[in-house]
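Let's look at chain A:
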Amino acid sequence: MNSSLLYALAGVGLFTLGLYALIVHTHLLRKILAINVMGSGVFLVLVALGGRIPGTPPDPVPHAMVITGIVVAVSATALALALMLRLRAETGQERLPEEPSGY
Partner candidate 1 sequence: MAVFYSGVALFLLLTLVAGLWRVLQGPTPADRMLAAQLFGTTAVACLLLLAQAFGRPHLRDVALVFALLAAVTAVAFVRRTWTVREEDDAAD
Partner candidate 2 sequence: MSVADRNRLALLFRWVLLLLLLALAGGLAYALLSLPDQAPGLSERVTANMERSGVRNPVTAVLLNFRGYDTLLEMGVLLVALLGVWSLGTAAQQRRVVPEPVLSFLVGGLVPVMILMAGYLLWTGAHAPGGAFQAGSVLAASGILLLLSGKRLPAWLPGRSLRFVLVLGLGVFVAVGVTLMSASGLFLQYPSSLAGGLILFVEAAATLSIGVTLSALFLGGRPDQGE
């Protein structure tokens, strides 16, 4: 038993939390935050599983993947925010149009 398993489980928790918020909230900024939390959960699982075996140095391949993942996530966030602002300018709403209001 290694403490990295703890972090892997926390990653699963973060992924689930983010997925819940992604489904439940209609405000697009909240959806963007939720996707980012989901991504962090996935990164946590990847790195934690790479350092699972005690006594050996952690696997560098997941680390490299996660570094590229973090930079891609931030650029995707910027694109999503720009899309949200454009949608807001077009429709006056920051929600997706086909969803019923109420949640």
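Heads up, the rule we're going with is that a contact is a pair of C-beta atoms (placed from the backbone, for glycine too) under 8 Å apart; a residue touches a chain by one contact, two chains touch by 3 or more; residues count from 1.
Basis for inclusion: all candidates are chains of the complex that A comes from, given by their letters.
Values in this document were obtained by computation on a predicted structure and should not be read as measured data.
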Complex check, chain A vs 1 or 2: touching candidate is 2
Counting only contacts in the complex, chain A reaches candidate 2 at residues 5, 8-9, 12-13, 15-16, 19-20, 23-24, 45, 49-50, 52-53, 56-61, 63-65, 67-68, 70-72, 74-76, 78-79, 81-83, 85-86, 102-103
